[in-house]
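Sharing a structure here in structure tokens format.
Apart from one protein chain that is not included, each protein chain of the complex appears where it belongs.
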Amino acid sequence: MTDALLSLSASEAVEQLRAGDISAAELFELYAGRIEKFDGELGSFLWKAGDPPEARRDTPLAGVPLAVKDLFCTEGVPTTAGSRILEGHRPLYTATAVRRLLAAGASMLGKTNMDEFAMGSSNENSGYRPVHNPWDSERVPGGSSGGSAAAVAAGLAPWAIGTDTGGSIRQPAALCGIVGLKPTYGAVSRYGMVAFASSLDQCGPLTRNVTDAALLLRHLVGRDPCDSTSLGLPEDVTLPSRTDLKGIRFGVPRELGPEAEGIESGVADVFNGTLDLIAELGGEVDEVTLPHAPHGISAYYVIAPAEASSNLARYDGVRYGHRAGNGTLLDLYERTRAEGFGTEVKRRIMLGTFALSAGYYEAYYGRAQRVRTKIADDFREAFGRCDFIVTPTSPTVAFKLGERTGDPLAMYMSDYCTVPMPLAGIPAISIPAGLSEGLPVGFQIAGPAFSENRMLDTAYALEQRIGFDTTRAFVQ
Amino acid sequence: MSRELSTVLDHIEKISELDLDGVAPTSHVVELENVLRPDEPRPSWPRDRVLAEAPDAAGGGFRVPTPGR
Partner (left out) sequence: MSTEFEPVIGLEIHVQLQTRTKMFCGCALSFGDEPNTLTCPVCLGHPGTLPTLNAQAVHFGLMIALAFECEVAPRSIFHRKNYFYPDLPKGYQISQYDLPLATSGRLAVPGGPSVRIHRAHLEEDAAKLIHQGESGRIHGAGSSIVDFNRGGTPLVEIVTEPDLRSAADARDFLQLLRTTLKQIGVSDVNMEEGSLRCDANVSVREVGEQGFRTKTELKNMNSFRFLERGIEAEIERQIEIWSSGGTVQQETLHFDPVSGSLTALRSKEEVHDYRYFPEPDLVPLVPTEQMLDAARAALPELPAARLGRYEREYGLGSDTAAVLVGWAELGSFFEESLGAVSGNGVDAGALARWTTGELVARLREQGLDDPRESQLSPRALAELVLMVQSRELSQSAAKEVLTELTQSGGEPGAIVEAKGLKPIADSGELEGIVERAIEQNPAAVEQIRNGKVQAAGAIVGAVMKETKGRADGAEVNRLIRQKLGIG
């Protein structure tokens, strides 16, 4: 019975809940029990909900439990953004994305672990503890949504929401063998998402399959009067159903493709194998070029830290969060932030402050914003010749804990294939496509802005053909 | 820290090699304009809730060391 319940995907669970075949309480108990039993070793949750929810059968999501990355403000419930500077902080309001899902009937299972302020690609920058990849506990789950990805891959939550700025949903999804989607910038409200890089951050689903991702996305999207940069999607999100890929053109950019520098051979093999499956399904595969994509990391690691240095200025110990003892005002600011922020956050604040400073602005931030324009132009040009662009999601499979913590640049390179999309504001999804050395490899599909429905449909058809079992790493 | 930072900076320097003449910077990736909020008041948060999160609340406000000392 428990196994049957556990094996239900979120969409399947919704159906059965609405039909009254299972109860929300028992589903909640199942997951809460597994978290209790297994998360001590995994480390994916920073806060766990106590009580099971009331019956919500007649809502669209009917009480299915949901894991929420600790970057989302949840009223009265501890929200740390993975940082000690917000230890114990209970927000005065709930993020719009979470509010929408709760209103649609989801019930919150807990807040998941993450890299501090979403800065990282391995969840090793969490101010609390690292997260272990359910596929191999000596390896990282990816980041910054490492907790959400691990929880779903380990079967500790049916689905989760995370955030993606440079790849923070897609890369952990790839490393944990699940589905992760970053929507078009502006599709989902950012109100209540603790800000990292405002012009890049987006909320998205981490799920066992593409159908679940679509269902979650449907209830996330929409224009929010509290977020001036939100516009929702032009049409409702539909659940995917495509069975072939006839007439769909796929572009492989040589700069981000299997031949690109840093792409592991095992990853390249799975990628090429997936291209063959695409052809089998009737899709056309061609080479395209994104000339400025190799500069994506450089542009990203100027823009994101710059915006972050400003977004994190509010953590000063005055109105909330950690506060360091007494002294002068300057002492208050310096000690609070020195104590509360981890090393990577400090590094990025310094980098960002430098990139914005007088005399350097044009050379760094100014140029990075121009590179961004070129990257967006490159995509527009390429989408004139293909419907979707495909790349490996991550250059490598999950690396070992501690392997890259001494080499920030190596860590940043994990995002090589995922940063161009947020820079251009376009959506992208990662689906698990195979194994290399026994570890999952993700396949990324990127589409033009607002192409979510078509992209989900395409991903679904491919997913069905690939047949990857996303329950394989469930902890027992 | 500074060694690691300079490695990162070296990589970032690559963008100085690009020819970006005449390219406009992207300051906003979403094409929206004139998003305005109607000037209608809504209730503020009660003071006790607002101060409950403060590390040092006093006298109805947030206490800080006086600037300039």
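In this document, chain identifiers A and B correspond to the written order of the chains, with residue numbering beginning at 1 in each.
In the analysis below, a contact is a pair of C-beta atoms (placed from the backbone, for glycine too) under 8 Å apart; a residue touches a chain by one contact, two chains touch by 3 or more.
As the structure is a prediction and not an experimental result, all values here were calculated from the model.
Check A:Ala55, A:Leu92 or A:Ala410 against the missing chain and you find that the one touching it is A:Leu92.
Only one of A:Gly82, A:Gly192 or A:Pro432 touches the absent chain when the whole complex is considered: A:Gly192.
From the set A:Asp316, A:Glu344, A:Asp378 or A:Asp415, the residue in touch with the chain omitted from the display is A:Asp316, counting the whole complex. Although one chain is not displayed, chain B still touches it through residues 27-28, 30, 32-42, 44-45, 47, 50-51, 58-69.
Remark: the residues of chain A touching the chain excluded from display are 72-73, 79, 81, 86, 89, 91-93, 95, 190-195, 198-199, 225-229, 306-307, 309-310, 312-314, 316, 318-320, 329, 333, 353, 356-358, 361, 365.
Everything that follows uses one rule, which is that only the chains that are shown with their structure count from here on.
One simple way to say how far apart two chains are is to compare their mean CA positions; for chain A and chain B this gives 22 Å.
Residue ranges on chain B touching chain A, taken from their complex, read 1, 4-5, 7-9, 11-16, 18, 20, 23-30, 32, 35, 37, 45, 49-50, 53-56, 62, 64-69. The touching residues of chain A, counted against chain B in their complex, run 89-90, 92, 185-186, 199, 225, 228-229, 231, 292, 295, 297-299, 301-302, 317-323, 326-329, 331-332, 343, 346-347, 350-351, 363-364, 366-374, 376, 407-409, 412, 423-425.
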